[in-house]
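Below you will find the structure I want to go over with you.
In this view, the complex is presented without one of its protein chains, the others remaining in place.
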Amino acid sequence: MAKFDLQETPRLGGYTKEFGDSGMVLREITELVLTSLAMPMGGKTKLTAAVKDTFGLTLPTALKSKLSTDGQTRLVQTQPDQYFCLTSKPVPSAMASVAYVTDQTHGWVGLDISGPNVREALERICPVDLDPSAFPVHAAARTTMEHLGVLIIRVSKDQFCLLSASSSAESFLHAVELSIKNVI
Amino acid sequence: MIINHPTLGPRDAAEFVHLGDATLMNRPDWQAEDAVEQFHEYLYQRDNPAGDYRELWYHEQGDRSWLVVTRNTLTHEITDVQMARDVAMQQAKSS
Amino acid sequence: MTDNYRLPESGKVDRSKPLNFSFNGKDMVGYAGDTLASALLANGTRLVARSFKYHRPRGIFTAGSEEPNAMVQLRSGDHTEPNTRATVAELFDGLTATSQNHRGPLNFDLMAVNDLLSPFLSAGFYYKTFMWPRAFWEKVYEPIIRSAAGLGKLSGNEDPDQYDKGFLHCDLLIAGAGPAGLSAALSAARAGARVILAEEDAIIGGRLNAETHEIAGDSADVWAETARAELAAMPNVRIMTRTTVVGAFDHGIYSAVERKTDHLATSAGKPRQVLWRIYTKRAIVAGGATERAVAFKNNDRPGIMLAGSVRAYANRFGVATGDAVSILTNNDTGWDTARDLVAAGVNLAAIIDTRDMAPLHSFAGTSIIMGAAVADTNGRLALSSIKLTNGQTIKTDCLAVSGGWSPNVHLTCHQRGRPTWRDDIAGFVPGGELPVGQSVAGAANGDLSLGAALNSGHKLGNALAKELGLTPTKSQAAKAADEPSSISAFWHVAGEGRAWVDLQNDVTVKDIKQSQAEGFRSVEHLKRYTTMGMATDQGKTSNVLGLAIMAEATGKTIPETGTTIFRPPYTPVAMGTLGGRARGKDYAPTRLTTSHEWGAKNGASFTEVGNWMRAEWYAKQGEAGWRDSVDREVIATRKSVGICDVTTLGKIDIQGRDAAAFLNLVYSNPFLKVPVGRVRYGLMLREDGICYDDGTTARLAENHFVMTTTTANAVLVYRRLEFVRQCLCPNMDVHLISTTDAWAQFAVAGPNSRALLSKIVDDVDMSNEGFPFMACANVTVCGGTPARLFRISFSGELAYEVAVPARYGDSMIKALMEAGQEFDATPYGTEALSVMRIEKGHVVGNELNGTTTALNLGMGGMVSVKKDSIGSTLAKRELMIADDVVRLVGIRPVDKSMKLDAGAHFLERGADTTMDNDQGWVTSVAYSPTFGHHIGLGFVIRGHERHGDIIRAWDGVRGKDIEVEIVSPHMYDPEGGIQRG
Partner (left out) sequence: MRYSGFQVIKQGLTGNKGWKPVWREPEPKKSYDIIIVGGGGHGLATAHYLAKKYGQKNIAVLEKGWIGSGNIGRNTTIVRSNYMLEGNQPFYEHSLKLWESLEQDLNYNAMMSQRGILNLAHSDSQRDAMARRGNAMLLSGADAKLMTADEVRKMVPFLNFDNARFPITAGLLQPRAGTARHDAVAWGFARSADQHGVDIIQNCEVTGFQMKDGKCIGVETSKGKIKAKKVAVCVAGSSSRVMEKAGMRLPIESHVLQAFVSEGLKLTIPGIVTFGAGHLYISQSDKGGLVFGGDLDGYNTYAQRGNMPTLEHVVEDMMGLMPFLGRARLLRMWGGVMDMSMDGSPIIDKTHIDGLYFNGGWCYGGFKATPASGDAYAHLIATDTPHPTATKFRFDRFLRGGMIDEKGSGAQPNLH
C-alpha cells in the first residue's frame, strides 16, 4: 500500500511582516493549539478542580483571560459555560472526563499584532474600547472586525492576539494589514 | 444602540441579531387540544407595544448568548438585560 | 488677477506661504490658512455660482458649512467633487475649482431664462401641469426637468480615493471647539474625564477666530491657544480638528467625519476621510450659532452676505469683502461687525439698523440709518447699490446682513427633540427631550455672549465630570464680557418683487405666502410644497426665516406655527466615507477552502456561494466550454471515482447528555435512537412548519453528534440551535460549537471510492458490512492523521466523505488525487455536484426556498407525529396539507434535444398563459450526461399523482415553451441500490 504523508500547512503560510521603521509587527501565530472546553451542566466543581490540577489556573470570568505562570496556557471564557484553552500542545485527554472537548486549532487563524501604533491601527476595525483602563493586559473579548468574528486578547501594553475563522484568514489579514498601513 | 450585556458590559448592538418578542420563549404544548390555535397565537400574534418591550437579542459576534432585553420602543431606552437562559430556567422552575 | 482685496495686516493666514489656485481656469493666489472662498474674495471674485431653479447669479454668502450659494466643483478628473462649499474648502497649492449648474459661461448662463419665467414656476407649479398628453411625461417634460436639475457632476469613474472607518470611546464628546467647547473640555479634562474635542474647522477657537474679544484680560487668541496647549498635553484628551460630528444616535453613539487629506493636494494612498463611530457616556453640543438673513427684494445678489461672515473674512482671513461695505442689522452684532471692519481698514459705507433707536456708535464717513431697511438692490452679476425703505439709495458692493443668530440645535434634534422658541434672542433653542447623555453649551444653547458661553461650558464640564463619578477641580471659568446682545425681530421687508428665503432652492416670500393660501400651512407641508430647507444646507440660514414668514401669513406666533428640526447628517457626508473599505473585492470577506490553491492550479474556476469561493468545475486542456468539463466530471464520478471539496457545509459539534433529545426536538424526524457510529439524514422545519434546512447528523459517541447544514444556512441554523438550547430547553445538558472551519472535508464518490479510500484510511474494515451505508467513525488517515469518515452520498453513488483537520486539507486533496491516480480519480465542482443531485432527486436551496413544506418536497412522512419537534404542529394547518398543494417532481423534455430552464412555470397544454392556470414552476435543471438529455426538478400541483403526464414548461421571459414529462424526482437509481452497495 502506498504511503501518503499529510503535511500541515499554516493558513497564512507563516506570514510575518515588519512595517518599515514604524515598529509595527504583524505575525501569524502558527504554534497555537486551541481547545474548547464546554462545562457539563452541574460540572463546575469538577472542571474547576481539573483546570487547577492540569494548568494551575482558576476558571476565567468573562472579559479576563488567565495565563498560567509558565506562560504556556491561557484560558478564556468564550461563552457562558465554555472556555477556550490556548496552549502549545494538546490538552491532556483526561479533560474529556470533566468537559466536552472540541479541538478548535484548525478552525482559527491567529495574528499577533504589536508596536507603538497598535491602538491606532486597531481602532480602525475594533469596536471594543481598548483603552488600558477598559481593556488591560489579559483582557479578552469576542467581537466583530470588518464583518469577521474575532477573539481579541491583550497580551501586553502594545501587543494583541487576534483569533478569527481560518477560512477567511486572508480577508482578516488584509483588514489588519490595511489598518496598520492606514495609520503609520 | 448599545446593549449592556449582563456579563460583558456595554456592547454595540451591531454585534447582536434581533429576533423578536420574548414571548417566543413560551412555546406552547404540542399535545394541547387546541395546539394549532396556541401555536398560531404564539408565532404570529403580537402585542407590538409602543413602550416597554421585552425582546430577544442574540450576541452572535460575541458570547453567543441569547438575551432578554427590555427596551422602550418609543425612546429606545433599555432598562433591563438578562441572560435568556436564566429567564427560561426561572420560567421552567415556576411553571 | 491679484489679491487686491487682501487687507494689509489683519488675519491668521500665513502670508509667507502663497498658494496658487485656479477658478474657472483663471489663476489666482491665496495663502495657507485661506479657504477657497476667502481666497476668491481676496482676488475680487464675486460671482461664483448659479442658484438651483432660477439660475440667479450668486456669490459667497457665509464663511462656514452653512453656505447655501457658493458651491463649486472642486478638483478635476476622477478626483472631481461636486457641490463643495467654497467656504469650507481649505486652499492648497494647485487647487482647481469650477462653477457648476450653468449652461454657457458662468456670467452668461443660458438657463437664466428660468428667472424670466419665474411667474410660472412658483411653488408647486409642476403638480398642476405637464399632465397632457400622458406619454409626454417620460418623453418630453421629465427629460427637460432632469437635464436642468441637479447641481454638480460626478466624474462617472470610480472614486480614486480610499476611505476608512474607526471606533472611539470617551467619557465626554464635545462637538465644537469654540469658547464654550474649549471651556467645557478644560473643566472636564482637568477632572480626569476621557474627552474627545471635535472641531469642524482646521483650527480651534470657533467664532473667536472671526471676532475680536478679550478673555481673561488677554486677546481671545492667546486664551484659545493656551487652552489648546493645556488640553493637548493631557493624555486623557483627544483633540480632533477637521472633524465634524454629523449625527447623534441612540445610547450616546455619535458619528463624526474626519477629513484627513482634503486640505492636501493629494491623499498619497492614505484614506481621504475617516468615519468615526464615537461611543460616549456624555456629550456636549457646543456648535455655536448660525446667523440668518433678512428677506427683501433681490436680496440674493453676489455681494450680499451675512454680517458675521463679512467680519470673519476681515478678522480671520484679512480680506475685505468689498470696496464699500454696508451693514443691515436688527441686532447689536451688526455693530460689532462694523467696529471690526473699520478697525481692519475696510471702507464702511453705511449701517442700516431696522430698530428705531439711537445709534450704538458712530463712524467717520459712514451713514447711519436707524429704523429703516433695504427695499431693493441693484447689480446684474454683483451688488452695486441698495435702495432703502426710506427711499435713499446707497452705492455699495457688499451688504452685510444680520437678521439675528439661530443656535445650532441640529444635533439636539437628531432623535427628534423639538427646539423651543425664545423671544429674547428671537431664536429656537434646544428643547424637548435631548438625546440621552447630551447637553448643550454656549451659543448653541442660546448663551449668545462670550462670557455666558465660557461660563456655561465650564459649568457643564464640571457637572458632567461629577455625574461620571469624577471630582471637578476648583478652576474658574475664564472671564469675558457678558453683555447680552439686543435684538428686535425683523424678518422681511414687505413689497412687490421676489425676496429670497431659501437661497439655494430659490424659495421666496411669495412662495411661502402662496403655500399658505393653498392650505400647505404646517411646517412639514410648507417644506414639502415649496422645497424650503431641502437644499444641501438643510436650511441652516433660512428655516427660521421661512417659519416666521409663515407665522405672519397665518396670523399666528412662531411657536404656534411649528418648529424646525434637523435630521442627520449635520453636514453632507461623502458616500465613500460611509462605505469605508467596502470596495471591489473587499466588499465582503472571502472564505476559501483548503483545496483552493490546489484547485486554482488544476483548472478550477470558482463561484461565490455566500462568502465562500467554491470550485464550479476543473477545466482540462482542450475542453471547449464548461459543459465539457462538467459532463466529464459527472461521467468520471459515476464510472470510477470523483472527489469534491465539501468543506463549506456547516458543521456543528453537539455534545452533552441531552444531545440526542435536543436533536429530536430540532429535527422533524426521530433522532433519539440513532446508533453510535451511524449517520441520519435530518429535516429541520421552522416553527411555521416550512422546511428550513436539511443535512446529515452523525453520532460519533453516545453524547457526541456532528451536524451538517447547508452552506448557505450554516450561520442561521447555528443561531436557531442556540435559541432552542438557551430559550426553549434551558435545562438540557447540551453544548454547541461550530467546527465548519476546523475540518477540510471531501466527498469521494463513485464505484471506486471504496478502493481509493482503502489506500488512505488506516485500519478500517471498508467492506459494506464493516462500514455500511450511513456509517461514520473517528479514524486516522495516511498513517495517523486524525480524521472522520462518513459513508454518505449526495450523488447517489457509493460514496464517502472524509474530513481531516483543516491545515491538512491542502495535503489531503493531493494525497487523494495521488491515491486515485490508478482509478483516474477526477475532481469535480459544484456544477457536477448539482447535476448528480438533480439526477438523484436531492433537494437544495432552490427547492428548500423558505416556502415549501415537507409535504411539498415529498418528505411528508419525515415529520413525526409521535413527538414534539419544531414546526410539526403548524405544519398541520389546512391549507398546507390540502390535496392541491404542489409536489416535487422530476421532469424531462418530450423532445430530448430541448434545453430546460429553471424558473419556467408549468401550464397545461393548450391553457392560456394566465396566473389562474399556473400549475407550478421548475426549480432546478441540468444537462444529464448520464441520461443524455436535460432533466429538471420542479413543483407541480398534485405532482406526485401525475408521473407520466405531459405538461408545458412555459418560460415567457426567455421566450420558450417546452413540453415536458413529469417523472419521479428520483431519476437516478431510484431504489438506492448503488449508494448502499
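Residue numbering begins at 1 within each chain, and the chains themselves are lettered A, B and C in the order written.
Following the convention adopted for this analysis, contacts are C-beta pairs under 8 Å (C-beta built on N, C-alpha and C of every residue); 3 or more make two chains touch, one makes a residue touch a chain.
Given the structure is predicted, the values throughout are model-derived calculations rather than measurements.
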- [ ] May I ask you to name the displayed chains that the omitted chain touches in the full complex?
- [x] B, C
Task: Chain not shown: contacting residue from B:T7, B:N26, B:Q45 or B:T79 - done: B:Q45
Open item on the list: For the chain left out of this view, which of C:Y681, C:F773 or C:W921 touches it?
Closed with: C:W921
Task: Per the touch definition above, residue among C:I394, C:M880 or C:M898 touching the missing chain - done: C:M880
Task: Residue among C:A32, C:M111 or C:L151 touching the omitted chain - done: C:L151
Open item on the list: Residue by residue, what part of chain C touches the chain that was omitted?
Closed with: 52, 79-83, 119-120, 122, 125-132, 134, 137-138, 142, 145-147, 149-159, 161, 163, 165, 247, 249-250, 253, 255, 275, 277, 414-416, 510, 514, 517-520, 522, 524-525, 528-529, 531, 535-536, 538, 567-569, 572-576, 578-580, 582-588, 590, 607-609, 686-690, 692, 845-846, 849-851, 874, 877-881, 901-905, 913-915, 917-918, 921-924, 954-958
Task: Where the missing chain touches chain B, by residue - done: 1, 12-14, 17-21, 36-37, 40, 43-50, 53, 55, 71, 73-76
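In this section, only the chains that are shown with their structure count from here on.
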- [ ] Would you mind telling me which chain pair, B-C or A-B, is linked by more contacting C-beta pairs?
- [x] B-C
Task: Centre distance in Å when chain A and chain B are each reduced to the mean of their C-alpha atoms - done: 31
Task: Of all residues in chain A, the ones touching two or more other chains - done: 127
- [ ] Provide the list of chain B residues touching at least two other chains, using ranges where the numbers run on.
- [x] 12, 60, 64-65, 83, 85
Open item on the list: Applying the document's contact rule, which stretches of chain B touch chain C when the two form their complex?
Closed with: 1-2, 10, 12, 17, 19, 24-25, 27-28, 30-31, 35-36, 39-40, 43, 56, 58, 60, 64-66, 75-78, 83-86, 88-89, 92
Open item on the list: Could you list, by residue number, the parts of chain C that touch chain B in their complex?
Closed with: 249-253, 277, 279, 433, 436, 687-688, 715, 719, 722-723, 726-728, 730-731, 868, 872-874, 876-877
Task: Residue ranges of chain C in contact with chain A within the complex - done: 162, 164-169, 194, 270-271, 274, 277, 279, 581, 586, 588-594, 611-612, 647, 653, 655-657, 703-704, 731-733, 735, 737-743, 759-760, 781-783, 785, 804-812, 815, 818-819
